[in-house]
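The structure under discussion is supplied below as structure tokens; questions concerning it will follow.
Heads up, one of the protein chains got dropped from this complex, but the rest are sitting where they should.
Residue numbering begins at 1 within each chain, and the chains themselves are lettered A, B and C in the order written.
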Amino acid sequence: MVVAYAIILLVVGTIIFHFWSPWYFTEIAADWGAIDTTVDITFLITGLVFIAVNFFMAYCIYKYRYSPDKRADYEPESHKLETWLTIFTTVGVAALLIPGLFVWGDFVEPPEDASEVEVVGQQWYWTFRHPGEDAVFGNVDIRHIDVNNPFGMDPEDPAGRDDVLVDSNVLHIPVDQPVKFLLRSKDVLHDFAIPQFRVKMDLVPGMITYMWADPIREGTYEILCEELCGVAHFAMRGRVVVEDQESYETWLDGYPTFQEVLDRPEPNLIAGQGAYAVCSACHGADGQGLQALNAPDINGLDAWYVERQVRYFKEGVRGAHEDDVYGRTMAPMMAMLANDQAIRDVAAYVASLPAVYSESTVTGDTARGAEIYTTCSACHGDDGQGIWSQGAPSLVDTSDWYLVTQLHNYQNRVRGYHEADMFGEQMQLMSDILRDEEDFNDVVAYINTLKEAN
Amino acid sequence: MAEGQEHPLSVYFWIWGLLFIISAFSYAVDYFQFQGMLRWSLILIFMFLKAGLIVAIFMHMVWERMALAMAIIGPPVVLLFLIGLMAIEGDYTESTRLEYFGADAGVYAEPHSLAASEEHH
Amino acid sequence: MSSVATQQLETGAKGFVKDWESDKQTFHVPWGKAMMWIFLLSDTFIFSCFLVGYMNVRMSTRVEWPPVSEIFSLSMGGAPIPLLLIAIMTFVLITSSGTMAMAVNMGYRRDRAKTAALMFITAAFGAIFVGMQAFEWSKLIIEEGIRPWGNDFGAPQFGSFFFMITGFHGIHVSIGVIYLAVVALKVLRGDYEKKGYEIVEITGLYWHFVDLVWVFIFAFFYLW
Partner (left out) sequence: MAYVSIADRDHEQEHHDPQSFITKYIWSQDHKVIAIQYGGTAIFTGLVAMVLSSIFRLQLGFPDVFHFVDPTEYYQLVTMHGMIMIVYMLTALLLGGFGNYLIPLQLGARDMVFPFLNMLSYWFFLLSVIILMSSFFIDGGPTGAGWTLYPPQSISEGTPGVNGGITLMLLSLAVFIIAFTMGGLNYVTTILQARCKGMTLMRMPLSIWGIFVATILGLLAFPALLVAAIMTLLDQLVGTSFFMPEMLSMGEANDYNGGSPILFQHLFWFFGHPEVYIVALPAFGIVSDVLAVHARKNIFGYRMMVWAIVAIGGLSFVVWAHHMYVSGMNPYFGFFFATTTLIIAVPTALKVYNWVLTLWKGNIKLTVPMLFAIGFIFTFTHGGLTGLFLGNVTVDLPLSDTYFVIGHFHLVMGVSPILVIFAALYHWYPKLSGKMFNERLGQIHFWCTLIGTYVVYLPMHYIGILGVPRRYFAYGSDFIPESAYTLNEIITIAAIFTAVSQLLFFINIFWSLKYGKPSGGNPWNATSLEWQTPDTPAKHGNWGHDLPVVYRWPYDYSVPGETADFVPQTVAPRDGVVAGRNHGVSTD
């Protein structure tokens, strides 16, 4: 008997849960209300069936409970009833399906006037490309990809010269303008999903997929990767900013075309050396760092990483948090670097300094550290040398005490807090793996052993 | 019938001969370098003829009772869906590749090195 | 004897329905034969999936497919004759199918010696086939430089699928050769005098299936 009541309770509970739960679709931000409508229709029909079937079952259990004096009915089948039920179900299912197919028809055929933007996925962040003035994307190929051409642009293809390369994980799009996202992956499968847009699609290496949306609400929305793409799958985040046309254009102007990238002069080491004079006060003439001043060892770091950090310091993306005591000392220094070219010069100079490992100061249980480092190695490499395509710096080329500080900074959200910090959030999530002081020391102690191995 | 699938030996010799002849035909399709639709249809026709003869006669399918024959021939029908859809899919994949990566895909028989690998330490 | 055995079975569509409605057994064949058929059905799905994969990848690659008939040509007196070896292999396999069919026939005629002899001949043809395949492989690998992971002629998948599918087929043939030899020995020993010679037919089914698969491989790999 209890079970009949229990089923009714479960059904009622489910319905209450449905209506009262605060967990439901996020507010919609793209013109995909039709999707929400199909969801509503589905809820309605399936909800009614759910209630009907279970209530009827509860009724039967209650009404026909066992009694030794009773006999069950003997009716093997009833064609009439079965036919009706088949028809009823078919109708119900058709009512779900038909609206769905219409909406899907919309989804697979983006409107003619949709603008195009390419979403590029890689382990484990997003970048973007605009087709530029000619509205045609240049050809790309994996074979062209290297640290200077992360988009894999084909230098021979004239259509690619005016493509705008957005080397950032924040994409801006204008409001009320349908946009077709062309999706390209450089490595494994990813999935481009924005909960507020409702639509999503996988990125498949070796081909281009697409989806489209018409953003209707301004705001900043999170991009999630929803196809398992390796250990840092959950840390693969980005943002889409929907804004008015004007702000959008200003934003787009801030990024270089491929031609502009090609035209950049080679970094000037002499100029870089000149600028480095200021830095050497703390980091030392050879970039060996000085713990007393909390200045880390920087020789051996890659140019792309130094360049990015310098830019972040300069723009207040890093080192501007009030709790980042040492980081804040960097900003005024960076003000001395006039422009991007100066940043590139100094970064190139730092990268040209002979790599000398600094003394180890941190000790810990290296065996445990090695276990923790399994995850880290996906980005920083088995040898701790960093992997450019992952955006992850070398860990052996800097001071070990500094690593500990930075890991704390990530974990305390003192570093990587800024929207424009492309990789900060990722490292924050990763640093959360380290639960107590010992973990920090163990992993860094293990990283120290990698220096010896090299 | 005495014990099992017993048929006059001549049937086998006939089929045997036929199989040789059809094989020779399909070989000829290549030898004379027929191209295009003609080639494909000939290849397929000869293929199915041969397959049919083997299954029907050598494997005694024509002499089996319908219950068994249907049970074996029926299920592969679902494969037709797989084949058809995968053909469409292959076409689609190629079309996106040509559109966005260009048609000049080289062949890399040997591992190619990239600037990146030198760049990086 | 059981009632079904003596009773005259209906044929055609009516027999079809009757068979499925009957008790005890659905197919009027021995257990082993029914099982072999079902196994072959399952195996059909394996080969079909391989071939579907081949089709899909061949259709989706941007790289030219290698000129098949050149690659598989064999020089005879200086002039390369396309597909010569393959043609011979095909003929060998068909011949073996023929001898197998005869073996089945002889089995049911309870001609022990002939059955065994024909089965051994079949196995020998099978072995020759495998030998020729080994020759072909080594020629492709050594002379043409075709590897599972690449080749000089075009799409690397050419070698991948070729070696995988012909390899899988070759394994089937090799297993078949062993299977045939074992059964043939037992035939010779007279093991089936009492039980009956269905086993020869069952072995035959497997062997013809291997031939059947080759028909498809021949068409899709060498001619296409």
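The rule is simple: a residue touches a chain if its C-beta (ideal position, glycine included) is under 8 Å from a C-beta of that chain, and two chains touch if they have at least 3 such contacts.
Being a predicted model, the structure only gives us computed values, none of them experimental.
Across the whole complex, the hidden chain's contacts among the shown chains comprise A, B, C.
One of A:A114, A:V136, A:A159 or A:V188 touches the chain omitted from the figure, and that residue is A:V188.
Of the candidate positions A:V12, A:A135 or A:L228, contact with the hidden chain is made by A:L228. Taking the complete complex into account, A:I433 is the one of A:L262, A:V325 or A:I433 that touches the chain left out. Residue positions on subunit B in contact with the hidden chain: 1, 3-5, 75, 78, 81-82, 85-86, 88-90, 92-93, 105, 107-108, 111-112, 114, 116-117, 120, in rising order.
Touch with the hidden chain on the side of subunit A covers residues 1, 3, 6-7, 10, 14, 17-18, 21-26, 34-35, 38-39, 42, 46, 49-50, 53-54, 56-57, 60-61, 64-67, 70-78, 81-82, 85-86, 89-90, 93-94, 96-97, 99-101, 103-105, 107-108, 122-123, 141-143, 145, 183, 185-189, 191, 193, 195-196, 198-207, 209, 221-222, 224-234, 237, 372, 374-375, 378, 381, 387-390, 425, 428-430, 432-433, 435. Listed for subunit C, the residues touching the missing chain in the whole complex are 1-2, 4-5, 18, 20-35, 38-39, 41-43, 45-46, 48-50, 52-53, 56-57, 60-63, 148-150, 155-157, 159-161, 164, 195-196, 198.
The definition used in the following text is that only the chains that are shown with their structure count from here on.
Chain centres here are Cα means. That of subunit A falls 44 Å from that of subunit B. Between the CA-based centres of subunit A and subunit C the separation comes to 51 Å, rounded to the whole angstrom. Each chain gets one centre point, the mean of its Cα atoms, and the points for subunit B and subunit C are 14 Å apart. Residues of subunit B found to touch two or more other chains are 93, 97, 101, 105, 108. Listed for subunit C are no residues, as none touches two or more other chains.
The residues of subunit B lying in touch with subunit A in their complex are 93, 96-97, 99-102, 105-106, 108, 112, 114-116, 119-121. The touching residues of subunit A, counted against subunit B in their complex, run 137, 139-141, 143, 145-148, 154, 157, 182, 184, 206-209, 302, 385-389, 394. On the side of subunit C, the complex with subunit B involves touching residues 9, 11-13, 15-16, 19-20, 26-29, 34, 37-38, 40-41, 44-45, 48-49, 52, 55-63, 69, 82-83, 87, 90-91, 94-95, 97-98, 100-102, 104-105, 107-110, 150-152, 154-156, 196-198, 201, 204-205, 208-209, 211-212, 215-216, 218-219, 222-224.
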